[in-house]
Structure formats: C-alpha cells, structure tokens
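This report concerns only the one structure given below.
One protein chain omitted, others in place.
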Amino acid sequence: MAEPMKIRATLQGDIADVRILFLHPMETGTRKDSKGDIVPRHFIQNVAVTHNGKTVLDGQWSQAISRNPFLGLRVKGAKAGDKISVTWTDNKGDTRTDEVAVAAAL
Amino acid sequence: MIDPSRRTILKYAGAFGAFTMGLVTGLVKSSNAVAAQWNKVGFESKAMADALKALGAGNPVESKDILITAPDIAENGAVVPVAVVSKLPHTQQISIIAEKNPRPLMATFDVSSGSEGYVSTRIKMGETSNVWAVVKADGNFFAAKKEVKITVGGCG
Amino acid sequence: MNKTWLKWAAVSTPALIALGCATYPDQATTRQVAEKMVSEDFTAPTPALLKRLVQDRSQQVCSKIGDAKLTQEEAAEVVKLARDSIRYPAAGKLVGDWKVGEKLALDGAGDRIQGGILEKRKENGGLCQNCHALAPGEINVGNVGPSLTGYGLQRGNSEAIAKLTYERIYNGWAYAPCSNMPRLGATGHLTPEQISHMVAYLIDPQSPVNTK
Partner (left out) sequence: MPRKQNSITALAVVCLATWGAAPAMAQSGDPLAVGRQMLAEDNPGELWIERGKTLFHQKRGPQDASLEQCDFGLGPGKLEGATTRLPRYFPDTDRVQDLESRLLTCMVQLQGFNRDDIVKRAISPAGSNGSDVEALTLYITSRSNGMKMNVSLSHQKEYDMYKAGEYLFYRRSGQTDFACVQCHGGANKRIRLQDLIHMTDKKGVQEVVSTWPAYRGAHFVVRTMQWRLSDCFWQMRLPELTYASDVSIALTTYLHYQGNGAVIKVPGFKR
C-alpha cells in the first residue's frame, strides 16, 4: 500500500529547499525473510517533482536507494505558496502523488 | 534541457496528439509527473564501466565543479547519505554510482532548468567504495568521486 | 516472601503519610524489591539460561551504586575468588595460534537470546574489538577498554607475560577487582583454548597487533 510522503518545501531567497521522505521497503530482491525465503525485489523506479505543474526533477532509482528513501532538491524561482508535487512509481506499478505549498522562510 | 530519450517521449506524445487532443494532455501530464523511462541496462550493469556506457557517459571528465557530500565513514551501509552539487553550467543530469556495489548505478536525476544542480539522497553500500557523481552538462559528461568507508556497527 | 520489605513498609508508610511526602527506602529493601523484579521480569528458552541473571558473590560485591567504593576487604575477596577461578588449557599451552585469536578478537557474536531462541554458534566470539583498539589503523574499534595496539611490542612475549595475559583475559579481577573487563574465562564465555589463541594474538611478534 502506498503511504503518504512527508514533503517539506521551505523558501530560501528565491529557492525552495525541498526535502522528501518516502515510506517504501526498497527491497533489493536478495534479502531473506525470517523464514529464509527471498523477499522479491520491490522498489521505487521513478520519482518526479513538479513546481506549479512544471517538471523540475525526474529521477530514476535502482533498488540500492535506501529503504524509506530521502530525496532533497532545490527549486529555483520559487515563491511562498507555490505548489510542489511529488509522484513516485515502483516496479509493481504502485504509485502515489503528494503535494505541498512552499512555506516562507523561517 | 532534459535528455534525448525524454525528448523522444515528448515528441511521440506530440505526434500522437494530432489524433486526439484530450489523450495528448493525459500523456504529457503523466510523463511530466512520472517519466516512463527507466534505464534498465544501466541499473542492471554489474560494472561501473558498463553503467557509464549505458548512461552514454563512456569516459567522463573528472571535474572539481562537482561536489559530493558524504561521510568519510558510514556507520550503517544501508543508509549512506550522499549529496551532489554540480556547479557546471547547464547541468542536465546527475547520476550516483557506488563503484563496488554489485550493481553500481543507483540513481539518475534529470534536472531541468527549474532546479539547481543539486540532489541529496541515501544509498545502500555493501562495502567501502568510491562513490561517483556523474554529471551531464551541456551535452558532455563529467565526474567526481569520494571514498566512503563502511563499518560494521554495534557489538558486531 | 520478604519480611524486611513488609517491616519497612509498616514502619515508614504512616510516617510518609504524616509528612505528605515519600522517602527513599533503605538499601536492603531496594535490593529485595529489585531482585524480585529481576526474578520475575525475564524469560529464557530454558530455566538454565535464566540462571544467567543470578549474581555470583563477586558480581554482588562489584555492583556498587554511584560513587560507592570497594572496601579493602571486598577487593581482597574478589581478588581471591578470581585467583581461585582460573583454569588453564588441558595441554598447558598458554599461547595458541594468533590467526585464530584474531578472528575471535574481532567477533562480537554468540550466546545472545532473542525471540525465545539462544544464538547457536560453534563457539562464542571474543568481543575484544568491541572495547579495545587492536591492530593499528583499524578504525572500527571501541574504547571502553584501553588500547591494546602494540601490546606485545611493549611487553614482549616471555612466559611470564603470556601467563599474565592469559589470566587477565580469563579473570582480570585477579588483578583489577571489579574492573569493567568481563571475566571471559571464569564466566564461561570463552574456553581456555580460545583464550590461549587470544594471548597469541596479543603477544606474538607476527600478529597484526604488533606491527609497527
């Protein structure tokens, strides 16, 4: 089941510092469970980040990205209230999109 | 901006759009949200040289304009933080490679002009190894490396 | 069950109520209360494994609370108990194979209990590197105990040093009563043969510990 991400987008000047935490097992396909059975490969393959609908980062991941992944990026030309949207899709076709508004600098 | 394969998708979508406008919007939108592309050959390469080839980056130039932030020693190889800054003009793509991993290529980020040449993520590393950042800028490939030592944690 | 506790409660509780505040129980009562908890609050796959929680005399003496110090008599008692505990390898050989000792020294596993199961291994790890620096240049080392890098270089590998080293691993409380160093032989964590290999790892001139 695709669980919500935690996205923080904070303005630093005209740049939005975007930090995303995902809940995902990122199984490598080599790990064995407690019964000794191989856990099938299950990982996020694609991550895309948009700024007010425009793609600013398009990521491809392997299974070697850590479990419960983290992604940080910096979006140019951002203003408070701008929409940052993140979508991921995994190798089983599961997908999820979450969106936040850019917060003004602290 | 964006790399050639991506452009192909967009072009394809455009051609398709001649038939139905509505569907095109859908296609473009979904390719915007999540690119359908996934560099299977690159990600399944077992040697760094093959992964570079699959990126189209056969022989990248080592550049001091790429900065890698990662720990000298990682306490936990399953979660090694790596941040890459590319100060190269027209940075289009940043890839992260752990040289000694069974499958060295870990991530590729196409960065548009709307984001800075910066990505930060966390990777799994099986053993002490160089971590490479391979950057495509203005159509050319550059690289930088940093060694990360992996230790066994706790009481062993 | 514990009379002292009841007696204490009977005496002090009314006083507390009168004062409107609580006071610390005395040491003997605390000990009884806590020991009862220990006897009730742990599980193990076999009753024999539960005995690990039972303190021997030395452990009791060495469990000083806070800054409390050992008395001279207590220290002497712990030293004597330690001296009496030491057993040597059947063949009498105190210096084994440093390569075997190296593996043991780096191995921190063995004999732990989790999920109702005792960690099954041929032999226990020596746990050394968890707390001591050993081979020079190795970064993944603890510092709860002193660095042992160059141990043999400083002390040589005479018979006397071999014996001292063996005894300090088997039961270091013979020399430093109640130190943090586990009595690895005396508590049965390691066998005399395993300890002889660790002695070799520490004093053999060929051992990585003694590379310059």
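The first chain written gets the first letter, and so on, giving A, B and C; residue counts start at 1 in each chain.
Basically, a residue touches a chain if its C-beta (ideal position, glycine included) is under 8 Å from a C-beta of that chain, and two chains touch if they have at least 3 such contacts.
Bear in mind the structure is a predicted one, so any value in this text is a computation, not a measurement.
Chemist: Considering all chains of the complex, which shown ones does the missing chain contact?
Modeler: A, B, C
Chemist: Per the definition of touch given earlier, which of C:Gly92, C:Gly116 or C:Gly137 contacts the omitted chain?
Modeler: From the options C:Gly92, C:Gly116 or C:Gly137, the contact with the absent chain belongs to C:Gly116.
Chemist: Going by the touch rule given at the top, which residues of chain A touch the chain that is not shown?
Modeler: Contact residues on chain A toward the absent chain are 3-6, 12, 17, 19, 21, 23, 25, 31, 34, 67-68, 70, 72.
Chemist: Would you write out the residues of chain B that touch the absent chain, in ascending order?
Modeler: Residues of chain B in touch with the missing chain: 48-49, 59-65, 67, 69-76, 78-81, 83, 85, 87, 118, 120, 122, 132, 142-143, 145, 149, 151-156.
Chemist: For chain C, enumerate the residues touching the unshown chain of the complex.
Modeler: 13, 16, 21-25, 30-31, 33-34, 37-38, 40-44, 49-50, 52-55, 59, 62-66, 108, 111-114, 116, 127, 129-131, 139-144, 180-184, 187-189
Methods note: only the chains that are shown with their structure count from here on.
Chemist: So using the touch definition from the top, which pair is joined by more C-beta contacts, B-C or A-B?
Modeler: Here the pair linked by more C-beta pairs in contact is A-B.
Chemist: Using mean C-alpha positions as chain centres, tell me how far chain A is from chain B in Å, no decimals.
Modeler: That pair's centroid distance is 14 Å.
Chemist: For the complex, which residues does chain C have touching chain B?
Modeler: For chain C paired with chain B, touching residues are 106-109, 125, 127, 129-130, 139-140.
Chemist: Across the complex, what residues on chain A touch chain B?
Modeler: Residue positions touching the partner: 15, 19, 28, 45-51, 53-67, 69-77, 85, 87-89, 95, 97.
Chemist: Which residues, counting only chain B, touch chain C once they are in their complex?
Modeler: Touching chain C from chain B are residues 73, 149, 151-152, 154-156.
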